[in-house]
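Here the complex is missing a single protein chain, while all its other protein chains stay put.
Chain IDs A and B follow the sequence of writing; residue 1 opens each chain.
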Amino acid sequence: MELKSVTDPQYQILLDEKKDFRRKTYKKIGLTIIYIFLVLWAVFTFVPLLWMLSSSFKDSSAITAVPPELLPKKPTLDAYKRIFEVGGMARWFLNSTIVASISTIINVFFASLAGYAFSKLKFPGRNTIFWVLLSSMMIPGQVTLIPLYILVVNTLQLENTYFGLIVPGMVSVGSIFLMKQFMSSLPSSLIDAGRIDACSEFGIFRKIILPMAKPGLAVLGIFTFVGHWNNFFWPFLITNTNSMRTLQVGLTSFRFENLQDYGAMMAGAVCSAVPMIIVFLALQKYFLRGITIGAVKG
Amino acid sequence: MAEVKFVNVIKEFEDEKKGKVRAVNNANFVVKDKEFLVFVGPSGCGKTTSLRMIAGLERQSSGDIFIGNRLVNKVHPKDRDIAMVFQDYALYPHMTIKENLAFGLKNLKTPKAEIEAKIKEAAAILSIENLLDRKPRELSGGQKQRIAVGRAIVRNPSVFLFDEPLSNLDAKLRVQMRVELSELHKRLGATVIYVTHDQVEAMTLGQRIVVMNGGEIQQIASPEELYENPNNMFVAGFIGSPPMNFIKARLDGNQLMTADYTLTVPVGLLDKYKAYQKEEVVLGIRPEDIISLNLLNHQPNHNVIEPTLKVVEHLGAELLFYFNIGEDQVTGRVGADAKLKSLSKVKLYINMEKMHLFDPNTQERI
């Protein structure tokens, strides 16, 4: 575009300043609208969690009161007492902690071993094996579920044991992939330096790679822990006594075994959700960083 | 005694797209004991692969490698009596500098007291005593570089391997480290094999230089020899900056016919070119052998040309000027007092005593 010559330069400056002011104002208004909307949406997404919290402190009459109480007028811990005394929440909580912790440690260990091999070592068949693993991620879990169930319950006789809960989840292709992504960002020259420094191959892994991969291990560990804590279907299939149930399985018993006890349901939901929310708030930066590692397009 | 010897060494890679790729083709050479040898060439020429084969980080596809008198084909890097300095320094980020230096010795089960003594000695040589308790991330590029060298020194190897160690430093520091490395070599009295893509680094550091291209060794010679008598057009073009000019020409008697001018070949050289009479050749002439006539105190009667300069660049002490002979662009370099101007016609003398002729087909020097 050609700049037009202006007859009155003073007038033109005034015009330009006006335009500039208008642009800035629009921008400010736009930003304000954005903030308002984002805050509203955040509140909106918290509503279910807040409703859960509020309902868990109501007694059974307050929960079905008309008109409904948004906040409990007389907060009580009745519902929590019920889930601990009748339900067995303490035991479920313990089971979930044990299963999620052990699964996480094993998973992270195997994933870091394999992730290191797939990202940094050269050996015949490496890419083929990796693609076999990766393509298995497309297969939905339902396909392998039944034979897995028969294998664990009938062949290995592990029904209703911690082993049975942990064993099928010891290796996850997703974890291996995440670790491979993370480790390929570590410089290979350190591995060469380690070899020249007379370090054994496993020593290189243990003394050089693992310490450097700590942030990645933390990310994977957290995601795996939350994943196993929240896992429902396998524990649901493999446990058949109340004392072996994990928290997620236990929660559903308030739905199906005790008649529609919403107070207990919400108290249980709090027990399930709050630990994870605390973990999230404490380790936020790992969560937010971790999401992008796994999703790098190959 | 630590000679390094390559006998018919070939290295092939399997590339997913290109299939089999030869990174190093039939390399034969001997690095003499206590020599500073530099590998130089463009990226992908096989120089780093050669170094990594000496280190034992890559295994050659065929051929033999000797270090000292020992055949090391199947020897692990740790047992080769070598140490290596990496391009990115490869300092272990989670260890202190002291731990970095001690790591190799510890793995070799060296007694503690000896480790301490060696670290102290190396630290004194490189004046890095005050850095020992820091972590690598707290150091500047130049300091990291020193530590990387220190890690090699404490191993007290008979062969030092350097993989482009100065390429991550800024220009000023690079010059300084170059001098230090040169001094270090004299002081340690070990064989040094050094890889770089920078021909200036190669020329200033190397006692002998191996020029590589496309996996082939082009020439092994001292810096002077490489500059004066390059084996082929690649070496001639790679060594020296700005590079040697190549001008298409035809040889006829003692006359060299280029597109625009006829030049005279000195009598002493004619014998060499006998086989190329009446043939197409490529004339190679270095920029400094194209001299502005106003700088000469005698007036030569032949080999004077009078082109129009396209561009003149002022570099302070000297001038670079560009003109064409036929389709070939020619670069000249003269002292700044020649006072050349762009787009002017100037008289230039071509010092044909320093000429080279190349076979346009094989690219070899005639």
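Side notes on the structure shown:
By definition in this document, a contact is a pair of C-beta atoms (placed from the backbone, for glycine too) under 8 Å apart; a residue touches a chain by one contact, two chains touch by 3 or more.
Please note the rule applied: contacts and distances are computed from a predicted model.
The chain absent from the displayed complex carries the UniProt protein name "Sugar ABC transporter permease", chosen from "Sugar ABC transporter permease", "Outer membrane lipoprotein-sorting protein", "RNA polymerase sigma factor" or "histidine kinase".
Only one of the listed residues, A:Met89, A:Leu158 or A:Met266, touches the absent chain: A:Met266. Considering B:Asp15, B:Asp64, B:Glu228 or B:Glu306, the position touching the chain not shown turns out to be B:Asp15 (whole complex).
If you put the hidden chain back, the residue from A:Ile98, A:Leu145 or A:Ala218 that touches it is A:Leu145. Annotation: of A:Ile83, A:Leu165, A:Leu178 or A:Leu251, A:Leu251 touches the absent chain (contact as defined above). Panel shows chain A; residues 31, 34-35, 37-38, 41-42, 44-49, 51-52, 55, 63-66, 68, 70, 110-111, 113-114, 116-118, 121-124, 126-127, 129, 133, 136, 138-151, 154, 167-168, 170-171, 173, 176, 201-202, 205, 226, 229-233, 237, 248, 251-252, 254-255, 262, 265-266, 268-269, 272-273, 276-277, 279-281, 284, 287-288, 291-292, 295, 297 of it touch the chain omitted from the view.
Methods note: only the chains that are shown with their structure count from here on.
In terms of their C-alpha centroids, the spacing between chain A and chain B amounts to 53 Å. Chain A makes touch with chain B in their complex at residues 187, 189-190, 192-199, 203, 208, 211-212.
Within the complex formed with chain A, the residues of chain B that make contact are 52, 55-57, 76-78, 82-84, 86-90, 92-94, 103-104, 107-108, 151.
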